[in-house]
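Can you read through this structure? Questions will come right after.
Partial view: only certain chains, each at its native spot in the assembly.
The chains carry the letters A, B and C, assigned in the order they are written, with residues numbered from 1 in each.
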Amino acid sequence: MRYVSAGESHGRVLTVIVTGVPAGVPVLAERIDTDLARRQGGYGRGGRQRIETDRATILSGVRFGTTIGSPVAMAIANRDWENWTDVMAVAGDKPKGIRETAPRPGHADLTGVMKHGTDDARDVLERASARETACRVAAGGLAKALLAQLGVRVASFVSAIGEVSMAEVPDPSAVDAAAVEASEVRCPDVATSELMKREIDAARADGESLGGVFVVTATGLVPGLGTYAEADGRLDADVGLRQPGELHLEGHLHRR
Amino acid sequence: MRYVSAGESHGRVLTVIVTGVPAGVPVLAERIDTDLARRQGGYGRGGRQRIETDRATILSGVRFGTTIGSPVAMAIANRDWENWTDVMAVAGDKPKGIRETAPRPGHADLTGVMKHGTDDARDVLERASARETACRVAAGGLAKALLAQLGVRVASFVSAIGEVSMAEVPDPSAVDAAAVEASEVRCPDVATSELMKREIDAARADGESLGGVFVVTATGLVPGLGTYAEADGRLDADVGLRQPGELHLEGHLHRR
Amino acid sequence: MRYVSAGESHGRVLTVIVTGVPAGVPVLAERIDTDLARRQGGYGRGGRQRIETDRATILSGVRFGTTIGSPVAMAIANRDWENWTDVMAVAGDKPKGIRETAPRPGHADLTGVMKHGTDDARDVLERASARETACRVAAGGLAKALLAQLGVRVASFVSAIGEVSMAEVPDPSAVDAAAVEASEVRCPDVATSELMKREIDAARADGESLGGVFVVTATGLVPGLGTYAEADGRLDADVGLRQPGELHLEGHLHRR
């Protein structure tokens, strides 16, 4: 399974196509919407009004709730599109005064403007945007549907944000998934969650963002996913193997 | 530039994403629509009602008529979708009596049913369908827009259908493009065109289809496209090189 | 399984690496040598002295006659290398007077020289050479070893050379493999073989080469190899499906 995504942050719609999807996998758009809502609900990501807005529309590859072996296309509409039709019009002449001329530091804006030879940073920042990750979440939801059918369970939690980290990182099998969901920062420890939120509040007040550490575990896998034999087939060396059939990923998100 | 397509023949919409598109290429949906109309207008392909129906909607990657370096997504809606919402529903239970149980000879239906373990050949035939080629036409239109900017001219004509072929296949540079467009079978010779149409009529009366031969030429290229050095970089050996900077393809379409 | 090859026609050695090879496949270099000898023994390809010269040396990926899941590297030494060390030296200064300045018509020479900006056509013609196909034969031998283990049988014969073709192309299952091997042109019909050889002799006398038609069949396959769902997963449309689990390829070799 591979995915390809398209779409700008304030464009009409995000589109993602997943190829190589086997037939016979039960897929519900509603379950993918739950993942999309989790993505939007991160603490400090924006106001409440954004919660529950993204919806995945399955365009092809699924019939009567089951994949048929064709590529699966999904659309995630921009619910605010009506307010952006002038700035992000596909056709027509560009109105005066809508150019973005100040590239944001630490983003791809300046490099993109130099690469593409444009005088409008919006041509770059609309794609170099976290909004694209909604496509990855939708594609990941499809992957989770397949894995669920195979008896694979995927779990994750956040163990550190900024300088705040859990006193002891628990074994993922001992982590209560409901406690993770209940935390606005996806940390199963209530006290640490509160400290993390304060850390985020302080960073926001300074106009900063924060990195962190997350843990993802998959159990129920067959041994030998990926390969040691060829460089481009290796799973990332950060993906540790606790025991055959269990993947353990400890990832670091750097602040932007 | 690479394309990925999705969509079933009678599904809601065809979707195509083209990645690797450079910034700064002028793109008009109307020009792609012209190519889509050419695809639909082939002699013997169906009634008049199908002509001029397909429309490409550019969803992303183009702003004010020019590519911005992002992936270009395009949608081609199924104008007859309202009559297919029962048979091709994405969600819900499958109504009784809509299974296709007779695989068409010479198509992928039987193999697909065996591969995917389905009891409904529609799960296969909806994707194993010439309708998918509309996505290739749209992606090709984008490629032609880029090539036009580079001064590359692409021309083509049909030289044979079934047993009827042009007495002499002309040099592509001597072929009048308007004469090709004027022919319902894209053959620049008027008399041969008439014979080809009669050949098609006879085949249709027998419930048969026909193969043929087409010629495609591109001029204005740089020498050395593709490579002789690596097998997966070779342009097909059928693509002959008349002189450096000119590609010449003589293709054979087999009847189904 | 994928292969990558390297090596020039008169260089020290041809090298091929096959990746994605499963463990547990019995592989004998001697069996690959038989295929290499078949490649060299084609009628009209050269004198007797070339027969039985190519030898595949397995460098890695095989232990005690069985693949171990690592990439398989094979070398095919140039037995005439000692006579080419001056012209094809890897290091040192180029001696005067060894440039090739006459590109062969109908080959990649002229295009390659323009592409790479060299004044020595040998830099191109050494790679744009039929000798590279020895690597494909060796890689194919590995694939045949895997297929044999899975009960797949691959057979082939030549049905036409130049204007000479078999009166009736037989069903591949009815063709006697020993008769194919006994023919210098791999045609199971003795009388046709003789006519083909005369056709080749006549062409050689004129300084020409000839195209032809071959038939390859594989039986014992599972249904549904390749896919109708994605363009880059399709087996070539020329590969016809007689019945599920049987591939049938009728190929055309054009004269150079």
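Going forward, a contact is a pair of C-beta atoms (placed from the backbone, for glycine too) under 8 Å apart; a residue touches a chain by one contact, two chains touch by 3 or more.
None of these values were measured; they are calculated from a predicted model.
Participant: One sequence, 3 chains in place: how many copies belong to the entire complex?
Facilitator: 4
The rule is simple: only the chains that are shown with their structure count from here on.
Participant: Could you say what rotation angle superposes chain A on its sequence twin chain B, using C-alpha positions and rounding to the nearest 5°?
Facilitator: Here the rotation carrying chain A onto chain B measures out at 180 degrees.
Participant: Measuring from the mean C-alpha position of chain A to the mean C-alpha position of chain C, what distance in angstrom results?
Facilitator: About 47 Å separates the centre of chain A from that of chain C.
Participant: Counting in whole Å, what is the centre-to-centre distance of chain A and chain B, each centre being its mean C-alpha position?
Facilitator: Here the centre of chain B sits 35 Å away from the centre of chain A.
Participant: Roughly how far is chain B from chain C, going centre to centre by Cα mean, in whole Å?
Facilitator: The computed centroid separation for chain B versus chain C comes out at 32 Å.
Participant: Among the residues of chain B, pick out those that touch two or more other chains and give their numbers.
Facilitator: Where chain B meets two or more other chains at a single residue, that happens at 4-5, 112, 115-116, 124, 127.
Participant: Can you list the residues on chain C that touch chain B in the complex?
Facilitator: The contact residues of chain C facing chain B are 3-5, 108, 110-112, 114-116, 124, 127-128, 132, 136, 223-224, 228-231, 237-238, 241, 244, 254.
Participant: So in the complex, which bits of chain A are touching chain B?
Facilitator: Where chain A meets chain B, its residues are 4-8, 11-15, 17, 19, 22-24, 28-29, 58-65, 68-73, 75, 88-94, 112, 115-118, 122-124, 126-127.
Participant: Which chain A residues qualify as touching chain C in the complex?
Facilitator: 19-20, 69-71, 227, 229-230
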